[in-house]
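Every protein chain of the complex appears in place save one, which is left out.
Chain naming follows the written order as A and B, and within any one chain the residues start at number 1.
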Amino acid sequence: MEILIPTIKLATIYPEIIITTFAILVLLLQVFPTVIGKDYLGYTSLAGVILAAIITGQGGASGEGGEAIYSFSNMWVVDNYSRFFKLIFLLGTGLTILISIKYTKDEGINNGEYYSLLLFATAGMMLMAGGTDLIVIFLGLELMSISLYVLAGYVRKRLISNESALKYFLLGSFATGFLLYGIALLYGATGTTSLKGISGFISEASFGSPILIMGMLLLLIGFGFKIAAVPFHMWTPDVYEGAPSPITAFMSAGPKAAAFAAFLRVFIEALPSLQGIWVDIIWVLAALTMTIGNVIALVQDNVKRMLAYSSIAHAGYVLVAFVSTDKLGVASILYYMLAYTFMNIGAFAIVIIIGGKGEEKINLKDYTGLAYRYPLTAAAMCLFLLSLTGIPPTAGFMGKLYIFSAAIKSGYVGLATIAVLNSVISVYYYMKIILAMYMKEPESSVQHSPLVFTPAMIIALGLAVYGVLRMGIFPSAYISMAQQSYLSF
Amino acid sequence: MMLLLAAGTAAGILVATTLIGPKKEFADKMEPFECGEHPIVSPKLRFSVKFYLVAIFFVIFDIEAVFLYPWAVIFKDLGIFGFVEMMIFIIILAIGLIYVWRRGALEWQ
Partner (left out) sequence: MFYIIGGVAVLSALIMVTNKKPVSAAMSLIVVMFCLAGIYVILDAHLIAALQIIVYAGAIMVLFLFVIMLLNIQEKEGRVAKHKIFFQFTWILATGYVFINMVKLIGAGDLPARMEGNIDGFGTTRVVAEILFTDFLLPFEIASILLLAAIVGAVILAKAKIE
């Protein structure tokens, strides 16, 4: 019997191939240590990330003009949307590697596996952004999640890190189960796992079969867990607090963006005919997520934990834009995720610097009087926090502005009002850190060990500061990039 | 029908022996035979985590092996294309094996 062998455009997955190859390379360099020293493993993986970013930026394949290129039997697409997200992931991974280099040495976890798993997670995220078939999206999600479970527990001698990994794994695999069951039900209802096929089938059959709706709800729960939306957020504070700080920074930026990428694509591309149902649910999720994230963040003294709740709240803001589902909404999500990557990884970089060896100084009191000792560091932290709050002239302000205006234009004034009120609440806890840094005298009784700055860390901080300011002051270039990304959708 | 008959015979013999056979229960008889010591004791020491690692590797390479079955079925039809794709798959997992080996995870210490 003849078998039709599909034509394959290998060029469409070059960035993914590069990331995977470097992940394997770093892994092998770890076990064959004679080739290069262990100190260069981080830089090797960084080279891979940069290479992949360049190729993604060039269009991956022949994607000029921004038209989408499908390949692998329509399971894979290179379009501006996926390219924009891939650049966000690569940026997040690159920054994470930069802030990890000293940290891993301090904690005695300077292994090839650390970087290898980071790269595997990145590959998984990229697959989530470019997959147009539920199977590919699911496998990408699993690749990302499994790497993250391990990374969260990477510092094995620290009990809290183990706890974090275990919680993340148990709850994460539960959520994966929901997602998989949702995919199975969608397949059962439509007979296909391809996003186009599903939407085609639903519009032809034009009925809201209960199986279909149940599948959609399960998918919603699965993705809701991955983006840490309330009420599926329970894992976030503990996991973020326990995981090594660079990994926390990574988790809050890349994987969250990846989950949003897949979430948006699945719901807008495959289930537009059920929009009437899911928009209402996401409306409620958005309102809950913002409010609960911000309110609980108010009472946190541990800065890492506070940033965890703040990241929940930010997922809520992004959900606000999701509700509007139009071009402006999607563009504002893209813009916001990029801005968030800069500002959040920046903030975590400072947390790592101040935390010092063994991550002991992560409470609010460790920040008192920082401005008197390290004015530049304090200024950078101040900038990131202002951006997270959404105060001009930062990237966070423009991001929130676009999200809120997208919501208002689509007629969700109520939700936008809740979002604005929440931003006001968030001022309080971000200001708490800023006040501690600037207004309080350093306690003379406490012995401060000097902070250590490495070149890699300074580069990462510089990039983050540049990104936050650049996107805040000259946002138009990024906005038009984000808007073009929707066109090909 | 055959199946029912077979199952019925097996079940019948079991039931018959329990019904007809003499039953004398006492403590020593109820224990599995083992020279000189009580075979059922609660293990004081926990199982080493090493067993777990071996079990995980077993699962993973088992899954790899399972993919070979469908591949073998249509190997001739796929030709060189199928060969290349399976080689990529196997090489990636072989790297996993090399890694495990070099890392010393297969040694029992």
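Heads up, the rule we're going with is that a residue touches a chain if its C-beta (ideal position, glycine included) is under 8 Å from a C-beta of that chain, and two chains touch if they have at least 3 such contacts.
Computed from a predicted structure; not experimentally measured.
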Absent-chain contact - pick from A:Leu46, A:Leu117 or A:Ile268: A:Leu117
Residue, one of A:Ile55, A:Ile88, A:Ile101 or A:Val150, that touches the chain absent here: A:Val150
Missing-chain contacts mapped onto chain A: 3-6, 8, 13, 20, 24, 27, 72-73, 75-76, 111, 113, 116-117, 120, 123, 127, 133, 135-136, 139-140, 142-143, 146-147, 149-150, 153-154, 156, 165, 188-191, 201, 205, 209-211
Interface with the unshown chain - residue positions in chain B: 3, 42-43, 46-53, 55-60, 62-67, 69-71, 73-74, 77-78, 82, 85-86, 88-90, 92-93, 95-96, 99-100, 103-105, 109
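By our rule, only the chains that are shown with their structure count from here on.
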Whole-Å gap separating chain A and chain B, where each centre is the average of the chain's CA atoms: 40
Touching residues on chain B, where the partner in the complex is chain A: 74, 77-78, 81, 92, 95, 98-99, 102-103
Residues of chain A defined as touching chain B within the complex: 1-3, 5, 24, 27-28, 30-32
